[in-house]
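Note that this complex is displayed minus one protein chain, with the remaining chains in position.
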Amino acid sequence: MKEIEVRTQSKEAMEDITSKVIEEISSSGIQTGMCSVYVPHTTAGVTINENADPSVMEDILMTLQKIVPDSLPYRHSEGNSPAHVKASLIGSSVNVLIDKGRLSLGTWQGIIFCEFDGPRNRRVIVNAFSF
Amino acid sequence: MKEIEVRTQSKEAMEDITSKVIEEISSSGIQTGMCSVYVPHTTAGVTINENADPSVMEDILMTLQKIVPDSLPYRHSEGNSPAHVKASLIGSSVNVLIDKGRLSLGTWQGIIFCEFDGPRNRRVIVNAFSF
Partner (left out) sequence: MKEIEVRTQSKEAMEDITSKVIEEISSSGIQTGMCSVYVPHTTAGVTINENADPSVMEDILMTLQKIVPDSLPYRHSEGNSPAHVKASLIGSSVNVLIDKGRLSLGTWQGIIFCEFDGPRNRRVIVNAFSF
């Protein structure tokens, strides 16, 4: 079980953590198994999507703002309910297979940490197990 | 493989099942591994989010009602299509690591059963495996 630190710089951000996850998998030495990437926060999430063109991630953030507008009559007094909703829509973990010691991501896939209530110092837990 | 029973009391509800999942993990005796929480229904789901302030869960339900309004021209004749859509948006399972015999949830995280077509008696399947 390894931790990755992510320091987000703005209220909302998409951080590509693919290379950091790959590093952890390599250092684990696992050849065949599963990698779990878990976010232990309630106003952030993790997703798998294209990381080649950064405008894809901007479009996802922009659309989430339309889907979960700041203007709804939220009751949670901390004022960050939209971030909580987005976290549940995106999800708190992703799983990717490990094959021949490598993460089995598709050609265009990257692992993206999603900040919805930053800027903050965040943790991502990476775990790999063989089978 | 253990089952948790959840009896929901209204059309939509968020039920905190964290303590019940923790009980199953403790009784399993597993020290290092993974816990899978799975909902075998198509109009309910499970998510990880804040369980300290119950208004967070109310805000998630309220926002989902805005995102998936009852008024769309649904074709499914049972009339519960919004519940099916919400189930796919939230997801049918979550996975949490087990470390030193304890569920590795973040400080503010709880495991929340999401009812979208109640009231009903529901089942949640909890499974833990070591590695």
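To keep things simple, chains are lettered A and B as they appear, and every chain counts its residues starting from 1.
Keep in mind that, in the parts below, a residue touches a chain if its C-beta (ideal position, glycine included) is under 8 Å from a C-beta of that chain, and two chains touch if they have at least 3 such contacts.
The structure displayed is predicted, hence computed values, not measured ones.
Novice: By the contact definition given up top, give the residues of subunit A that touch the hidden chain.
Specialist: Touching the chain left out of view, subunit A contributes residues 33-34, 47-50, 53, 55-56, 58-60, 62-64, 66-67, 89-91, 94-97, 99, 104-109, 131.
Novice: At which residues does subunit B meet the chain that is not included here?
Specialist: Touch with the absent chain occurs at residues 1, 36, 38-42, 67-68, 72-78, 81-82, 84-85, 87-89, 91-93, 95, 125, 127, 129-131.
The definition used in the following text is that only the chains that are shown with their structure count from here on.
Novice: For subunit A and subunit B, what's the span in angstrom between their mean Cα positions?
Specialist: Each chain's C-alpha centroid was found; their separation is 20 Å.
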